[in-house]
Structures are given as structure tokens and as C-alpha cells.
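With one protein chain withheld, the remaining protein chains of the complex are depicted in position.
By letter and in written order, the chains are A, B and C; residue numbering begins at 1 in each of them.
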Amino acid sequence: MAAVILEAQGVARAFGGLRAVDGVDFALQAGEIHALIGPNGAGKTTFVSLLSGRIAPDAGAIRLAGQDITRLPAHLRVRRGIAYTFQITSIYPRLTVFDNVALAAQSRGVRDLQAAIAAALARVGMGDLAGQEAATLSYGHQRLLELAMGLALQPRVLILDEPTQGLAAGEIAAFTALVRSLVPETTVLMIEHNMEVVMSLAHRITVLNFGRVLAHGTPEEIRANPAVQAAYLGTGDAAA
Amino acid sequence: MGFGPFLLLAVMEGLVSAAVLALTAVGLSLVFGVMRVVNVAHGAFFMLGALVAWFVAGHVAGPPVWGWLAALVVAPLVVGALAALVDISVLKRLNYEPEAVIVATIGVLYILEQAALMSFGPDARPVAAPFTLRLQLPWFGYSGYKLFVVVAACAVLAGVWLLMARTRFGLLMRATQVDRNTARAFGINVDRVYAGTFALGAALAAVAAVLVVPISQVHYLMGADPLLLAFITVIIGGLGSLRGTLVAALVIGLSDGVISMFWSPTLSKIIATLLVALVLVFRPQGLFGAKA
Amino acid sequence: MITTKKTGLAPSRRSVLMGAGAGLLAGAGLIRPVWAQAAPLKLGFQLHATGIGAGYGRWYQRTADAAVKLINEGGGIAGRPVELVYEDDGTDPKRGAEVVDKLVSQHGCDLVLGTLFSHVVMGSAPRAGELKVPYLVCSEGYHVASGALNRWTLQPGITDVRSQISSMAPWVAGNIGKKVTMVYPDYAFGYDHRDFFTAAIQAQGGEVLAQIAIPPTETSFTRYFPQIPPETEVIYHVMVGPGVLTFVKELGEFYGTGAKPQLFGFIDSLEAVDTATPGLEFLEGSHFWEAHPRVKPADAGEHEAAYRAAVGVDDNGASTGDAADVATYSHMFSTWETLFFIKQAIEAAGYTGPADRQKLVEAMEAISDLPYGIERPQGAKTFNGKTHQAFGVQNISKIEGGKLVKVHTTTIEEGLYPDAVDYTTMAF
Partner (left out) sequence: MKVWLFHLAVLVALAVLALILPAYHANNLARILMLAVFATGYNLAFGYTGMLSLGHALFFAAGMYGAALPVSLWGLGALPGLALGLLAGGAVAAAVGLLALRTAGVSFMIVTLMFAQAGYLTVIYFNQTTGGDQGIVLSGAGRMLAGLDMTQDGPRLMVALGLYAAGLLAALALVQSRFGRVMLAMRENEERSRMLGYDPFRVKLAVLAISGLYAGVAGAGYALLFGYAGAGFAGVQYSILPMLYSLMGGAGTVLGPLIGAGAMFYLIDIASGLTTAYLMGVGIALVVLVLFAPRGILGWVRERVLPWLP
């Protein structure tokens, strides 16, 4: 079994009376693609926000490669290798594509910025768009730009929050191939609603419901898990 | 004077300050809350209201109360109409972009101030209070009209609250406040609501001026300090929160009054200013603003 | 509507004048042939047309215009007609320095005069010194005689505050009371009062019980009144700006009809304000310093009437056209007297143009005796060439029936104090 790179132990976070994340234990193994699924409001985004440091936990501990990062602010977690791409596209609209990616690359102190940017953009197939203002890109390209920014950070863990949302079918296929090519150098944790993408990409899946872990395992195990079917997959048509 | 009477006076003065603050801030708060823009010309509208009050009071015969009442009607109408004009001809065309509105309203401020200088002149002029009543306490005397201003401020705030909570226009304003585009999708004439809100904000500044001017004077530069203080009150209170504005006015007014008991005037002002700044530093969303 | 000489249009106005002058030559030339050749003497006037000093600026301009009219009717200065060039300084020290520059470098003025507010004087004087241009202020601040400024800055038309206060104190101590509480603005002009009145009243065996300095941003005063000690016999008040009426009204409300201290104020508080304004009833019976009595006293000098007529002020100190338009009577004479001082110095120096500016200042420093006359309607003065400061008589008036009535006049000697500086030893 591969080493655990990112680990959560009993993390919890409440908003007012709502326990959004309620004592979750979680382990991400180096080099895997791990999908986080669950119904709306299950606490998925809150949970990855706790991992990335955007929100502080009320309880529990988070470890990156064995080191406790529970109290580490978000920007320092990024420096240590946890990259996060936003659910709602979050780029710098008034800057060029080049500058957008440059901000990611220079954050880890790259010497040769040009080369790093070119590599990241080539990887997402946007090499010819470097000079364009980000706001003028198509939606699909904006999502890819966001991914390129994540890649330019060369993270150990890349957290993708609903990356395929709003993409056309053809774009999803390209995207799937791209994510598959990232491992095992990078570990990927993704929140995803598209079950087709989840089942074809993920090595392992964790299901959240009401802020707790309902199940975890391989795609086959999850598909076969009756509790998951009852709580989430319901009639079973979501896999279609 | 003993400590007790001194404190009483400080509290009374603080209440009057709070009333004046609340009156000048409520219009700004409304505009800020609904339109999300900073109206730098708010102080100029205040000044204009005072100027109209002076003009009207000078042209109405009989006891001062008639002139004052006439001003209370005329000043908000004139100033509100002017504000609506500014909104339609300038702010709307800027698409209410916050920075652009700040610059444009600084421009409007200069224009109004200079127009006042040219027409009204540079001297300070008094406007008679609608009634003269002096309360003689055992230790000191106090202006009855000042206490009336406190009552009037409560009435104005209550009126604004009723308007927001109970009327159709209030509903439209609240809907627009939540989401401009959704409001438009629901068939609300957002342009008209904005013009109305901006005019209402300015009219409230004029009402404040008519109420306040008998305890100060008309002067073409009189708008600057109220603007700053009103602005501070609105932010401390929390964006667009009427309750917050009221509480902030009380906090600022009373602290200013009580602090001035203990130190020399300038030092008191320094301490009061820093105190208010620190409130924001440690509660950046204001007293009643929503978090995040 | 304020009418200002539109200085930016000066060139065109000048050409108009020239054209008109040519037309008038036939007539005017007969009377004053010298005008046909002489280029006008251009005097730059730094005017508070806007900003906090605008109320004063309006009257400064009116008085200066009247003086220049009289000077020109009398044959000008050294046979040359005088032209005033006004520039607005916005009552701002930064703009003040720029205006000095503009008047001298752009308009080619021979000298600059007319500044009232101390901070504008302080901001502008260094520039006048650099340009080596005589800078004659009408400010009454104790900045010239204190030695803070330079050889080019003089105050020949008005007594400074230190002197005014020194000459007031004996009368205050002798006639109204010795235990004094001072209320003054926490800026420039207030400090002179704070420092010199405190010293002067102590010299009379009195004392200042409390000094209450009001910050410039304040618009309400009642909260500070409890700081006035109860044993106070005299409240010495000096305020400026639009808050003055509020101050007096609130003081009246505070003390009401009960026992109250005597009041002694500087008229600066009420310049351009009608003493009969509703709300000022509280001042009835109180005393004020005046440099130049606003309401024409029975024993006024022989030139008082002519001066008032020339400026357009009636016997109550209001505009002849509008009784509600009250003058800044105790200050504005300074522009008039300064202009006649300039005339005297230019004629004594044989000044012909900017190259003679140093000679002009030396001629000014040589002047000492300034007798009463139409040139000096406020009264005789002595000029101290070393400290660049003029000293004149002061008056105390009492408000009776809403009117200022002069009750006492000091002597020049009462206002003299030891020299703090000798500008004549400084380099130009």
C-alpha cells in the first residue's frame, strides 16, 4: 500500500447550529485519484476547504505527509504542496493568461518562468492563448486555465472542486485524460457530481453524507454498497 | 460643577450629538445599503438643505415656526429633486461603479459648494429655532430645542424604518438591495428605484439640515464634517443596517460626550477618534454587519 | 454674487484699459499728463476669496479697491497709476505660496500684500523671501515680529496680537476681573492669545484659571463649558469661523439668567456678524476688543467719515447698500493703511522697478512715525523697522442695546514689548 500523503482525523466544523463536517477521518494515498462524492449539502466543499486551510476546523487534526498542518494558514499549505481549484471559476479576469499562470508558477519560486508557464499551458492545450486577456476566454478555457494554474504550482496534492461542471461532453473527455495523466506524480482529490467521470477516473471514492463518512472504497465497492445506494445513488440511475 | 451634573450634561450633549449623527447618517446609510455606492455629495446635500431652510425662513412672515415648517417641506423636495437629477444624468450612466461614483460625487460636491458660495456668500448665517425654550436645571441651563432634535431624530428614524418595512417602495428597495439583476428580472424598474433611493437619501439629508441648522449655522462649507461623521457612523453601524446606524450614532455621540469630560478638548477628540477606529479594526464588518 | 477682478484675464483687461486710456487721454491728459507715459505700478494682492477666510477676503478687497481709487485720484504713487492684481489663495498655505509665485513671476507685480490668515502667511513668506519681493501682510499674527519670517516680510498696517493683548490686559484686570478662563481655537491665532494674555494678566496680578482650546473640527461647545472653573470672573473668548454664533448661543443657554462671569472677547469672533443677530442677546453688556470701532464713536477722528464713505460702510459698520452686510471692520483698514504705507515707501525710495526692491524694503524699515490721517483711519502708528511691525492704539467696546459702543482707547505705549528680532541685520 502506498504512503498516506494527506490525512484528516476527526475534523469537524459547524456553522451556527449546522454541523457541516462532523468528525471525518480521511486518508489520501500518494499517487491516487480520489473522488469525494455525496448529495448536495453533504459537506464536501467544507471538507476540502478544511484540508486546504480556507476554513479553520473546530476540532480534529490534518496532516500532510505526516506533519501536522491543522493550524497552518492556507497560503502556507499551498507552499507545502496543497493546490486548490475553485468550484466557481476563480481566475484574474483582467490579466493575461500568461500572468495568471505566472502567478502560480512564481509562487513556488520558479527560476525560468517562461518555460514553466509554457509547460503548464501546453499540458492543458492552451499554449497559443498566453497573450489573451483571461476574461475573454471561453468558459471551457477558463476552467482549463484554472487547472493550468494548479499544475503550475506543481502540487503534491491537487484538489479539484467540481472541475467538469459546465463543460461540454467533448471537453469532459479531454479533461478526464488530462487528470489521468497527472498521477502518480501528483495526487488528485476531486469533488465530482458526474458519476461517469468519477467511475472512470477514481481509484478510490469517499462518500460523505450529513457531514460524516458514509462509505469509502474502490468504485466497484461503492457501486455495490447498499448504504450508498440507499442514501445517495437511490434508484441507481445516477451512474447512467 | 459636581461630577453628577457634569456627567448629566455630557450625556445630554452626547445624546444630541448622537441624534445629529443619526439624522445625517440615515440618508447615507439608505443609499449605501440599497445602491452600494458612497455618496460623497451627501454633505453637500445637507448644506443645500440648510441653505434652502435659511432662504425659506427669510421669506415666510410671522413667527419663526412657520418659516421652519415651510422649510421642512420645501428643503427635502428641492434637494431630493436635485439628487434625482444627479442620479439620472450622472450616476446611472456610470452604472453605479463604486470608484466612479466616488469621483463623480466629489465633483458634485465641489459644484454644489461653489454654487452656494456664489449665491449665498462666504458668511455664516443663523436660522431661528421654531421655538425658544430654555430649561434651567439647578446646575446649568440647556436648550429645549436641542432635546426636541433628539425626539425628532427618533421620529425620522422610525419613519424610515416604517417606509422600508411597510410600504411598497420599501419592498422595492429591499428587493433591489438583495440583487439588482433578479429585481430587474421580476419586472422592477431598477432605474426608478435607484433614482428614488438617491433622492430619498438626499431628502433625508435636507430634513436633517432643517432640524440641525437652528443649533448651528448655515455656511457653504458646513457639509464636510457631517459627511465624514455620517460616513463613519454608517460603516461602524454595518453596511446599510438601520439599527446599526442608530447604535453607532449612540456609541459615537455618547463616547464623544463622555470622553470630553476627562481630557482637554483636542486630546478628547484624538482619543474618541482612535477608539472608533479600533472598533472597526476588531470588528471590521461593523457592529451589525453580517460576517464575511 | 461675488465679483472679483479676473486676474487670469488681466492681459485682456489691460489692453482694454489701454484702449480706454487712449480715448481718455484728451481729457485726463490735461489733468495728469504724467499718466500718459507712466506704466502702472502693479501690486499683487493675495486674497482669501474662498475657503474659511472668504468672509474677510471680500471686505479686504473692497477696502483695498477703495484705497487704490483714492491713491489714483490723488495722482497715483510716484506719479504712476496703481493697479491691484488679485489672486485667490483659497485660505490655504500651499496655494498661498503658489499665488505669491504667480503674482510676481506671472503677473509681474512689484510686490505682494494683503494676507490675513497666519498659516497662509507662514506658508507664503518663504517664497516671497526667495523671490526677494516685499511681502506686506495684513494678518495681526505675531509671526512677523517674533522673528519667524524674513527680511522681505513686513506688517505695517495692523498691530500684532501680542501687542493688542498686552494693551488690553491692564484694562481687563482693572475693570472686569482678575480670574480669567480662556476659550480659544486650537490653532495659530489662538496660541498667541494663550501665550501672551496669560503672561499679560499675570503681570497685572491676575491669573488664568483654565485654558480651553477648542479643536478646529468642533461644531458644538456646550460639553466643554463645565470645564470653566466656577470662581471664574472673566471668560476671555476668541473664536473665528462659522462656529462663533453657536458658541455664543450655547454659552447663553448654559449660563442663562443665573450668575455668570463677565465676558471679554476679541471682535474676531463677530467680524462680519451683526451684533443684534437673534441668539446673541447673551452678549449684551459684555466687552470686546476692537482695533477700529465698528459703530462710529462720537469722538471719532476727522477722517473717519471720509474713510467710511470711500469703502461704502455706514455708521453702524455695515455696507451702505445693505444694513445686514456687516464689515470686518477691525481688520480691513489694514489693507488701506498698508497701501498708503507702500505709497510712502515707494516715493521715499525712489523705486522705479523690481531692481529697486531691496531699496524699497530699506525705505520701509526707515519709516517709524505714521501719524493719523486719511492714510491711517484706524489711528496713528509707530513702525518698528527692526521687527517689521506696526503698533497702534486699541479700543474696548461694550455691547449696549445690541450695538458696540466704544468705552476705552489704549495708548500705543501700552502695547509695546521688547524686540524679539532685528530683521535689519539679516541678509536680503
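In this text, a residue touches a chain if its C-beta (ideal position, glycine included) is under 8 Å from a C-beta of that chain, and two chains touch if they have at least 3 such contacts.
Since this is a predicted model, take the numbers as computed values, not measurements.
Taking every chain of the complex into account, the omitted one touches A, B, C. From the options A:M149, A:L167 or A:L214, the residue with contact to the chain not on display is A:M149. Only one residue from B:Q114, B:Q136 or B:N189 touches the chain missing from this view: B:Q114.
Contact between chain C and the absent chain runs through residues 2, 4, 6-10, 49-50, 87-88, 90, 92-95, 97-98, 101-102, 105-106, 118-119, 122-123, 125-127, 129-130, 141, 143, 148-149, 186-189, 191, 215-217. The omitted chain makes contact with chain A at the following residues, 52, 54, 73-76, 78-79, 83-84, 86, 90-95, 99, 102-104, 106-108, 113, 149, 153. Although one chain is not displayed, chain B still touches it through residues 38, 90, 93-94, 97, 99-100, 103-104, 106-111, 113-115, 117-118, 228, 231-232, 235-236, 239, 266-267, 269-270, 273-274, 276-278, 280-282, 284-286.
Operating definition for what follows: only the chains that are shown with their structure count from here on.
Listed here as common contacts of chain A and chain C: no chain. Relative to the centroid of every protein C-alpha atom shown, the closest chain centre, again from C-alpha atoms, is found for B.
Work out the mean CA point of chain A and of chain C, and you get 76 Å between them. Chain centres here are Cα means. That of chain B falls 37 Å from that of chain C. The distance from the centre of chain A to the centre of chain B, each centre being the mean of the chain's C-alpha atoms, comes to 49 Å. In chain A, no residue touches two or more other chains.
Of all residues in chain B, only 1, 5-6, 9-10, 13-14, 16-17, 117-119, 121-124, 126, 128, 134, 136, 140-143, 215-217, 219, 221-222, 225, 257, 260-261, 264-266, 269 touch chain C in the complex they form.
In the complex of the two chains, the chain C residues touching chain B come out as 1-2, 50-52, 54-55, 57-58, 186, 212-215, 217-220, 222-226, 230, 241-246, 249-250, 253-258, 272-273, 277-279.
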